[in-house]
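Since the structure comes first, as structure tokens, the remarks are kept for the end.
Apart from one protein chain that is not included, each protein chain of the complex appears where it belongs.
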Amino acid sequence: MTEMIKMNGIQAINAAMMQAMEADPKVLVLGEDVGDREGGGVTGTMKGLSTKFGTERVKSTPISEQAIMGAAIGAAMAGYKPVAEIMMMNFTTVCMDMIVNHAAKLRFMSGGQTSVPLTIRTLTGAGWQTAGQHSDFFEGWFAHTAGIKVVAGSNPADLKGLLLSCIDDPDPCIFIEGGMTLFAPGEVAADQGPIPLGKAKVVVPGTDVTIVSWSAQVLRCQMALQGLAEAGISAELIDLRTISPWDRECVLESVAKTGRAMIVHEAVRSFGPGAEIAATINEELFGQLKKPVKRLGAPECPVPFAKVLEDAYIVQPADIVAAAVEMMG
Amino acid sequence: MTEMIKMNGIQAINAAMMQAMEADPKVLVLGEDVGDREGGGVTGTMKGLSTKFGTERVKSTPISEQAIMGAAIGAAMAGYKPVAEIMMMNFTTVCMDMIVNHAAKLRFMSGGQTSVPLTIRTLTGAGWQTAGQHSDFFEGWFAHTAGIKVVAGSNPADLKGLLLSCIDDPDPCIFIEGGMTLFAPGEVAADQGPIPLGKAKVVVPGTDVTIVSWSAQVLRCQMALQGLAEAGISAELIDLRTISPWDRECVLESVAKTGRAMIVHEAVRSFGPGAEIAATINEELFGQLKKPVKRLGAPECPVPFAKVLEDAYIVQPADIVAAAVEMMG
Amino acid sequence: MAELSNAAKPDGKALVDIYRRMLRVERNDDAIRATLRRGRLQMPYYSARGQEVIPAAISHLLNRDDQICTIYRGIQDMVAKDMPLKPLWAEIAGRVDGTCKGKGGPMHLTYPDMGIMVTTGIVGSSMPIANGLAWAAQLDGSKKVVVAYFGDGAANIGAFHEALNMAAAWKLPVLFVCANNGFAEHTRFEDGTAVDFISKRAAGYGMPGYTVDGNDADDMYAHASAAIDRARSGEGPTLLECKTFRFLGHVLGDDDFYMDKAVKAAAMEADPLPALRARLIAEGHATEEELAALQASLEAEIAEAQEFGLNSPPPSLDELRRDVFAEEMPA
Partner (left out) sequence: MAELSNAAKPDGKALVDIYRRMLRVERNDDAIRATLRRGRLQMPYYSARGQEVIPAAISHLLNRDDQICTIYRGIQDMVAKDMPLKPLWAEIAGRVDGTCKGKGGPMHLTYPDMGIMVTTGIVGSSMPIANGLAWAAQLDGSKKVVVAYFGDGAANIGAFHEALNMAAAWKLPVLFVCANNGFAEHTRFEDGTAVDFISKRAAGYGMPGYTVDGNDADDMYAHASAAIDRARSGEGPTLLECKTFRFLGHVLGDDDFYMDKAVKAAAMEADPLPALRARLIAEGHATEEELAALQASLEAEIAEAQEFGLNSPPPSLDELRRDVFAEEMPA
């Protein structure tokens, strides 16, 4: 039996990085404060890497996100596998050109002559009272961008396995680290290897309603499970893990069975990623649904600072239970 | 009777600017090449403004989109009504921080103490063989961003009226100029005033299927009307005009009547703006639809250069007819 | 590096006022940290302890309607500009009487009534927006000046470059005030910045640039005076690189493993606050008693503000629908 190790998301990401850098000398790391002299990343996910693999492969950068992404893109085109950190997801807005017009498009625009095997790691999530400019989930933007994969784990084992796959992947991936998922503990197999991209996971099987979620919201869905059970609702919880390309088969199969679907994400509900999943379920299972697909996401406003407002902004376990109860009614 | 003047989209936008700047000395213009010495904008929409209103109110800028947006935001906060041009929509990626983290959020984050009555004008659209970095429709990104309105006209009268409303609006608006709509001629009332934001227009009434579209795709939908008629299909064509906040009432009322809905946009289909509209229709009219809502958008790839590929990339009138025929079957 | 040809000197009254502003900043910072320690506030907090001279000298020279755009570490810039402390405390506590009704918090404090226009959490973004405010002032003919505060790390981001070039090209009345505290989070200045003095970058925009001792009231006063005069008279922007040191790490709780211990110890030893206090007394600009009274009155003001803020009620959930747009969002 493989040994299981208890760790949190930070340690899991660190383990993935250690493993990837050990296995392949082409794997590089760059970003603000990622070197050990600077603390190995703001959350410590990169700790020990520069000490072990050298400051040539693990580079702390100036605060220059366009230059960070450009350096990563160029190195990736030249055969390296850079893992570039954009400290918080809101800061992708200062380097969207590099990500969207270049990383995501160079393979296509060059007719396949060049490729960008790049991983962008970025942290986000409400719940820390960091307010309007440090908490946004923009996975919907990137999912709407052809040529880049969008990945987000919810537990240490998945974070490790998915990050390994992103690094291996021949194309750009954005790997989203939901703040809550970094601190939640879990069990990780000592030999945990890559987990395929594009494959969802049924976290809990159920028969009444399918709940599709990802990143930190999977944790809040899990917190809702007891309430759901108390309400006599058998929920099937799916952790999408890869938002683009997403696992249509897994979701559709589940909803075909339950007849009810709910999507729960932290991003703003309007024009959010849940809309694609809802629209697809409606297209593919037209006439087979017992209830309209429900989408739970943030209200249309920036992330507020005050704790009471922030709590109300995030879809909470109680909201999930209430929505499911309504669907069963 | 009001005099009707024949003009194209460029002239309509120019007329709106002339009218707005004349009426309100607080209206400003800035962007690359917008002054008359530089030609009054790449498409000539700003022609004559600097000559008439002076180069203090109409400023050609360096190629510095972050500085352009910053200058516009600051001036807007100070009580001006700047109209900032980001030459092409793909270039919004170099100033997304200014738009998304600042323009859209400052009113909320300041608790209403400051506001940003700013209009961003930007051109885009496939069909000109400008390939992967000059043709993208990103309206879905901005619609998914709280605090900014997303507007796109399809004909000269609407372009003029909507632009006037954007300029008047107390909040940031992004006004998208679909390339095709700039060159298509139309009739504009000499006294055409503001057209309210958030209000769609039924372009053609019909009973069989509701087609929701905006910007250049409204023109391609109109080209499809004859084919639809020949196929015996009575289509109700709705020009959304404002993508966010969109006119749910108008769309839902129409679909309640026709029982069939199709959304046609130029943006990539996956995780695109059509998904929100489709999801909403399904939520609100559950059980009342005769067919699943159809979404026609671009395939998941960058905009290609070769004419044959570009033509295949864009949803064409024939695709619209074929989709409607299938829905009637 | 450029040298000022004509260095204005602060008189005794000016020095006392600069000290008053520094002390207001420092006492308030101390109160915030104490309150955080006691668990009565929750927020990420970026102390500027040690950097007080910079905003104190500048604010002394600014008019009430001159404007500032600042950053996450900018509470000192507001307090030095005499922002009332009650709405500040209510805001950092996330309460309805906060200047932003609790919606912005410490990273987005705003108080237009005293020219505190933008606080941003995005490195570099104070500068382009300051330009816009300055452009408006130029159009108004109001003679207002605008200060963009930022750090040394921010001098490496694109927005800095675009903003300085545009400000110079348009002769905007802006002061670009860089608090060079030697670190960008944990990264040393020299590891991220390819030039020894940020002020040298000004030449690339045809703009005057100076490296100033940001812990020295005379030096700050002289350079800020010159820059403000220049801006007010329509000659355009100035870049001031103000050398200083951040005593308490990047964010509260951050230890100092990345700092050279001796350098840090020396910097703290040279704390500008007691130094200026001693000088005021030595030079006869103020007495011990006056300064003690000043301190007492500031502490009373702060204590009152703190009580006010912490006792203010939380905002109503309706606030999520307000201020997204001018018109309230539908429920």
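A few comments on the model shown:
Residue numbering begins at 1 within each chain, and the chains themselves are lettered A, B and C in the order written.
Quick note on the criterion: a residue touches a chain if its C-beta (ideal position, glycine included) is under 8 Å from a C-beta of that chain, and two chains touch if they have at least 3 such contacts.
Keep in mind that what you see is a predicted model, and the values were worked out from it rather than measured.
Within the full complex, the chain left out of the display is in contact with A, B, C. The omitted chain makes contact with just one of the residues C:14, C:207 or C:324: C:207. Residue-wise, the contact with the chain that is not shown comes from B:66, picked out of B:14, B:50 or B:66.
Within the complete assembly, A:73 is the residue of A:17, A:46, A:73 or A:157 that touches the hidden chain. Of the listed positions C:28, C:165 or C:306, the one in contact with the omitted chain in the full complex is C:165. Hidden from this view is one chain, which touches chain B at 32-33, 37-39, 42, 60-66, 90-91, 93-94, 128-134, 299-302, 304-309, 312-313.
Within chain C, the residues in touch with the undisplayed chain are 156-162, 164-166, 168-169, 191-196, 200-201, 203-207. Looking at chain A, the residues touching the absent chain are 28, 56-57, 59, 61-62, 64-67, 69-80, 82, 97-98, 101-102, 106-115, 146-147, 149, 170-171.
To be clear about the criterion, only the chains that are shown with their structure count from here on.
The geometric centre of chain A is 31 Å away from that of chain B, both derived from CA atoms. Separation between the centroids of chain B and chain C, computed from CA atoms only, is 40 Å.
Shown for chain B are the residues that touch two or more other chains, namely 97, 101, 108-109, 146-147. Counting only residues that touch two or more partner chains, chain C has 98, 100, 102-104, 108, 120, 122, 158-159, 324.
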